[in-house]
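All protein chains but one are shown in place.
Coming up: subunit A.
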Amino acid sequence: MGAVYSYSYSSYARNLLGATIASLAVWAGLYLLLTGRGERFNVGGYLLRISPYMWALYGISFCIGLSVVGAAWGIFIAGSSILGGAVRTPRIATKNLISIIFCEVVAIYGVIMAIVFSAKIQAVNSSSGFSRSDYYTGFSLFWGGLAVGLSNLICGLAVGITGSNAAVADAHDQQLFVKILVIEIFGSVIGLFGLIVGLLVTGKAEDFAGVI
């Protein structure tokens, strides 16, 4: 009774694809294991064969890319509510630009960190390849960039949602704006945390130099 009941062609196709990939993976794994070739599945060797430039550049692109996604997301969440509320209550438009600015700041953090990180990328002119320090630089830029990017993404979302709440509350009752702004400030501190951690993680990384 192991039949899969499919509701539609698309879910049938998805199940078929998943089953094919799973069975291929199991076949390959068992083949390597049972014919004594298990050493060939070498994750660490694979990671070391990836150029540190790849890690570093991935880190930089995550840093700026995810930060900008977070900023844009937050701006559209807050901005649409500000526009809707301002039709009836035009006075909220100027004051609520603060929420948009807080979201924008998140993108600026991303840009700054991307510039700082990209300064460490230099040409490697050594005939012996990359040094240990280069590998460390690559890894630290990857994880530092990811840390900055993800925390800015979430910060942008938080500030955007709170900004939308602030706009709607301000349109209803003027006293509420400053109170909700305090919450928004706490939310925007999250992006700052990401920036600090990114700086700490990449602080000891040296520029790419190769084996001297």
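Everything below uses one rule, namely that a contact is a pair of C-beta atoms (placed from the backbone, for glycine too) under 8 Å apart; a residue touches a chain by one contact, two chains touch by 3 or more; residues count from 1.
Simple rule for what comes next: contacts and distances are computed from a predicted model.
Among the names given as "thioredoxin-disulfide reductase (NADPH)", "Association with the SNF1 complex (ASC) domain-containing protein", "Spermatogenesis-defective protein 39 homolog" or "H(+)-transporting V0 sector ATPase subunit d", UniProt records the absent chain under the name "H(+)-transporting V0 sector ATPase subunit d". If you put the hidden chain back, the residue from A:A56, A:A71 or A:I161 that touches it is A:I161. Check A:R14, A:R91 or A:H172 against the missing chain and you find that the one touching it is A:H172.
The omitted chain makes contact with just one of the residues A:P52, A:G85 or A:G110: A:G85.
Mapped onto subunit A, the interface with the missing chain covers residues 73, 76-77, 79-89, 157, 161, 164-165, 167-168, 171-172.
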